[in-house]
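Below is one structure; the comments refer to it alone.
Coming up: chain A.
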Amino acid sequence: MPVYSTHYLFLSLLLFSIGIMGALMRRNAIIIFMCIELMLNSVNLLLVAFSKMYVDINAQLFVFFIMVVAAAEVAVGLAVIVMMYRKVHSVDINILNRLKH
Partner candidate 1 sequence: MVLILLILVPLLSGVLSFAIGNNGAKTLAIISSMITLILSAWVSGANYSDVVSYSQEWIPRLGTRIDLLADGMSSMLCLLTGIVTLVVMLSNANKEVERPGAFYGHMLLAQAGLMGVFLSVDALLFYVFWELALIPVYFLCSQWGGEKRIPVTFKFFVYTFVGSLMLLAALIYISLQNPGMSSYSWAEIVRAGSSLPASQQQWLFWLVFIAFAIKMPIFPFHTWQPDTYEQSPTPVTIILSALMVKMGLFAVLRWLLPTLPLGVAYWGNTVIVLSVIGIVYASLLAMVQTDIKRLIAYSSIAHMGLMCAVAFNYSVVGMHGVMVQMFNHGINITGMWLIVSMIEDRWGTRDMSRLGGMAVTAPRMAVAFVLIAFANIALPLTNGFVGEFMLFNGLFYGDGTAPRIATMAIGGLGVILGAAYTLKMVQRTTWGNAVEMNNAKDLSINEYAGIAIIICVILYLGIYPRPLLDLTASVIAQ
Partner candidate 2 sequence: MNLYDTLFWFFSAVAVGCALGVILSRNPVNSVLFLVGTFLAISGHYFIMNAQFLAIVNIVVYTGAIMVLFLFVIMLMNLNADVEPQKGQLIQVAGVISGGVLFLVLIAAIHKASPMPIDKQSIDIGLINNLGKVLFKEYVLPFEISSVLFLSAMIGAVVIGKKEPALPAEGEAQ
């Protein structure tokens, strides 16, 4: 059973969906954050697969930039979570409902 582009498609979709499920199921802000990283990575995987498929180097560079952005995001995001924990001593997102009108 040779590997085709569709296999990578399905795989990356599966990972993405698992990420979404995680974000929906968990209340821990850090876990949700990790699920987001998982989704980003699934997209990266797909990009690399397409790069391979079309012999296009640009896609790999995009993966590179996505990683850059993800790293920056994680830095800020974790800082926020730490900050939040310092205030309410919890990382439960259900406590954080200040956005309510």
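On the choice of candidates, all candidates are chains of the complex that A comes from, given by their letters.
Just so we're on the same page, contacts are C-beta pairs under 8 Å (C-beta built on N, C-alpha and C of every residue); 3 or more make two chains touch, one makes a residue touch a chain; residues count from 1.
Keep in mind that what you see is a predicted model, and the values were worked out from it rather than measured.
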item: Identity of the candidate that touches chain A (this complex; choices 1 or 2); value: 2
item: Chain A - residues contacting candidate 2, complex; value: 1-11, 13-22, 24-28, 30-31, 33-35, 37-38, 41, 44-45, 48-49, 51-53, 55-58, 60-61, 63-65, 67-76, 78-83, 85-87, 90-92, 94, 98
